[in-house]
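What you see is the complex with one protein chain gone and the rest in place.
After this line comes chain A, so read on.
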Amino acid sequence: MNFDIGYMFSLIPEIMEYIPITLFMAILAMILTIIIGLLLTFMRSSKLKVLNYIATVYISFFRAIPMLVQLFLIYYGLPQLFPVFTKMDAVTAAVIGFGFKQAAFASEIFRAAFLSVDKGQMEACLAGGMTKVQAYQRVIIPQAFRNALPATGNTFISLIKETSLAFTLGVVELFAEAKMQASNTLRFFEAYLAVALVYWAIVVIYSFLQSKLERLLEKPYRT
């Protein structure tokens, strides 16, 4: 069989050197996802119809278009309309693209998470003299966070994997490095299997950390 396992293992450390850029994009995109996702959640529960409407259109649009189309639209399309965007580097464009799209999905997760905290606890906060902001900070968000964690974790895993699309904008991350190694040696299977194993390891480690956090947050709810 034409498979050089030694070569594959020798590639892994080289590919791993690009873990930082992959995680950098994934984490920044995740932060953007959470900020915009929360914003959309609040807009959708707002009494102002116009905010509600904007959020609905946003979610509908970003859920519908393919990630790749969106990345090209931002990186290659926007500079044509607004020259200032020619200065935007590929990593920034990728992070914005990933974050904007995942926010549309995350807002649904967050909405369900807030709804699952019963209304009575908010009333108890208000009746006790807290402001709404204090109630969210101290009581509602901590519980909604726990409710949202499993699904939000899946979003983060999606983001880690989606960063591989950034190679289409010229960003050298895990996948781009594997691709370059492959075209150097023409050992495609080894290179792509090596990068697949690296992604797998990252997601396994992340999932382990998340389950630790989930256990910690479960504590008040165990009988």
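Odds and ends about this structure:
Following the convention adopted for this analysis, a residue touches a chain if its C-beta (ideal position, glycine included) is under 8 Å from a C-beta of that chain, and two chains touch if they have at least 3 such contacts; residues count from 1.
Following the convention adopted for this analysis, contacts and distances are computed from a predicted model.
Not shown: a single chain whose UniProt protein name, out of "Ketosynthase chain-length factor", "Amino acid ABC transporter ATP-binding protein", "Rieske 2Fe-2S domain-containing protein" or "NtaA/DmoA family FMN-dependent monooxygenase", is "Amino acid ABC transporter ATP-binding protein". The omitted chain makes contact with just one of the residues A:Thr131, A:Thr185 or A:Ser211: A:Thr131.
From the options A:Ile19, A:Met67, A:Val139 or A:Ile157, the residue with contact to the chain not on display is A:Val139. Although one chain is not drawn, its touching partners on chain A can still be listed: residues 118, 120-121, 123-131, 134, 138-139, 142-143, 146, 219-223.
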